[in-house]
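After the structure tokens below, expect a handful of questions from me.
Apart from one protein chain that is not included, each protein chain of the complex appears where it belongs.
Residue numbering begins at 1 within each chain, and the chains themselves are lettered A and B in the order written.
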Amino acid sequence: MLKLTRVNQLRASYIRFVAQATSATSNEYSCQPEYPPIRDLTHKALKRREANDWHEEIRKVPTVEEKIIKVNMPRYYGYKVVDFNDNKIPYNALPVTQHYTRTVLKELPLLSADETETSEFSSVAFLKTARDDIIDALELAHDFYNHQATLPDVAPSDSVNRERQLTQIIVEQLNRALLQILSADYPHLNDVEVDYNPRHEAFWAVGGVDPPKNVVKSKKGRDWQKDDASESVDRLVQYTGAPYLSLRHRQQLCPWMTDGESKIMDPHARHLPRFNHDARTLGYRTSYQHAVNVPGYWPSANGANFGLLSFQSRASLQMRHKAYGDRDLQEALHALAIKSSYAWLLAQANYNGFNTYNDLTYPMNTQTVITNGREWSFYEYQLNTLLLHSNQVNENPRVNFCRGTPPLPLYAEISEKGKCRPRRLELPEIYLWEKLWRSTIRLEPWRRNDDSLSWN
Amino acid sequence: MSTILKKCFNLAKTVRTATITSLLTAPKQQWQALSAAASQTPHAQMMHTSPMRHGLMEFFDDPKHWSENDIKVGRAWRTDELRIKSNKELHQLWFILLKERNMLLTMEHECNDKMEIFPSPERIDKVKISMDNLEKVVRERNTAYHLLETGETGERPQKRVNNAFGLQVNYKSCEHVLPPFMNLKWIKSRNIGFGGRAVNRFLLKYREQLYNAKRKAKNRSRNEVMMILRRNPNFDLEVLRRKFPDVDIDKLRSADKARGHYVPKVGV
């Protein structure tokens, strides 16, 4: 028996060898000559190929940490990045924010009072109880804040920090109250994870920015680069932010734009602004920093890895000069919403295996609330693409979407006795995302290009 | 008359009076509304003025001067002319001169950048002289007012004090939040007074130098007088006395060196 199997093995290998030998001789010649593809050997094409190879290498690296290290390895002192933080929003920052995040912005109209009442959400019975709870939470928050203001060690001296302190208390109290009330009817809220003052950071590359003076000068000095002297360059961006609070869940929000709507060939058709100048001309700063992506939590295999909602601060906006105009605050809020949403989603996507050089395979969504305790603006954001670098800024057909409301007042005032006088209590608006909640397919964040992850 | 002068005379009286007075009274007013009001002032149409430029173009010269090689302007304002102006007029003129200077500096900078010759660079000096004169006149008026009201000039008080090297310097007083005896920092930083062996030796040598210089100057003038007298025995003594007041001319006349190389006529 043993012998027989041995003979069979030998025979099989002989047959394989003979077959290979004959096929080699037969494949050596063909009637049509087959040339290798002609490669473009210009300097520009060479550089582009090198970059593509590098991006491909990053994509192939198995774990997220290694990917980040690979991006950071070439630079000992880090990259020169535009400092995009949530405190600094210069005048006229909306175009640059839209360009740097490839976002189309849509302003939602304000719902009038009777519309709010007729909407199906406000007719729910628990709104009555929720209303009382919210008023209680607000009054409690103000009481606590007033108590803290009397303590010399805790009370902040400047108005920005005072607003921050008050809003932090209000947001925490409201969130606690709403989760308690709503979790009875929406069981998925029991699984929501709450992060207090999380750290949100994101790093990405933006193409289509005019080259700095020294680059132009050095290129003009070389004959063979003279024509490309004013070719646009990449700018690296690092976002740093700390929202008051963020909520996340195992499952993610369902997209509100379809795949077809997210693809456009002509960016001008969608009013996608371009800001070709250096961001420093607007008042942004640059610094040297390593690429950092932090979504505010440690991702785990089956944990709550998808952000639902973040509460951003608008305390720094109160320091704006009154010469900026009336429209300025609204634009600054839009800009803040766009960049904080994009950055948070990018950081989340990073831990699902994507980064600024490797595009998403499915859309991601989040919601952002910008508040100072009294005024609340609500935004929804859909992240469709992460590719903004080099000429992707012109070629990439996908864009991201953001839509939001102007600031809505939650209450009219808090009386001196600490009684809250609610003004058109916008509960449905605050937890608007309850309506949008859908359980979607389970995504495998760690594996890319899987069939189950494909776009549709 | 120069462009500057024209502007000063005409504009100060008519158009810019309106703008500047409203500037003083209502600084928060919008610029468009303001300039519109100024152009509607009836006097502006009667007087011939150089065209008003608005906003940032005020930093540039009249476009017809851009490619000129030479721009004709008049002289600077003199102190006497400024003395007969009212305070308000001087105030207006100051801002006109200030704008003119900014314009000239801008044009000069751009010319230097573009490797062109800045036409009539003396314009900057003329504006500077005018501004200096104007400030001088304002200062005179300030002083007169203070003397009348308080009996003091109102100038910044200053006195001669010795510094750490024992040399005299001008010490300009300034205001402080704290009174002198409490202001330790000021007491330490001021450090007036000197002493020590090194400083005394320095002062000895320094004074010797000063003395030598003085002595040499005295000898030099003495010698000079003697040489003059030797060459010109009949020189006008009054002129000499006026020119060399420190030298004792009568004594030198009989000095040996002052005598020429000839035999004096004795007993004639």
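Note that in this section contacts are C-beta pairs under 8 Å (C-beta built on N, C-alpha and C of every residue); 3 or more make two chains touch, one makes a residue touch a chain.
FYI, contacts and distances are computed from a predicted model.
Considering only "peptide chain release factor N(5)-glutamine methyltransferase", "Large ribosomal subunit protein uL23m", "NAD(P)H-quinone oxidoreductase subunit 1, chloroplastic" or "Actin-related protein 4", the record for the omitted chain gives "Large ribosomal subunit protein uL23m", by its UniProt protein name. Against the chain not shown here, chain B presents residues 19, 23, 27, 30-31, 34-35, 55-60, 63, 66-67, 91, 94-95, 98-99, 101-102, 105-107, 109-111, 113-114, 116, 131, 134-135, 138-139, 142, 146, 154-156, 174-177.
Residues of chain A that touch the chain left out of view are 90-92, 210, 212-213, 276-278, 281-283, 321, 323-325.
As a convention for this text, only the chains that are shown with their structure count from here on.
Between the CA-based centres of chain A and chain B the separation comes to 64 Å, rounded to the whole angstrom.
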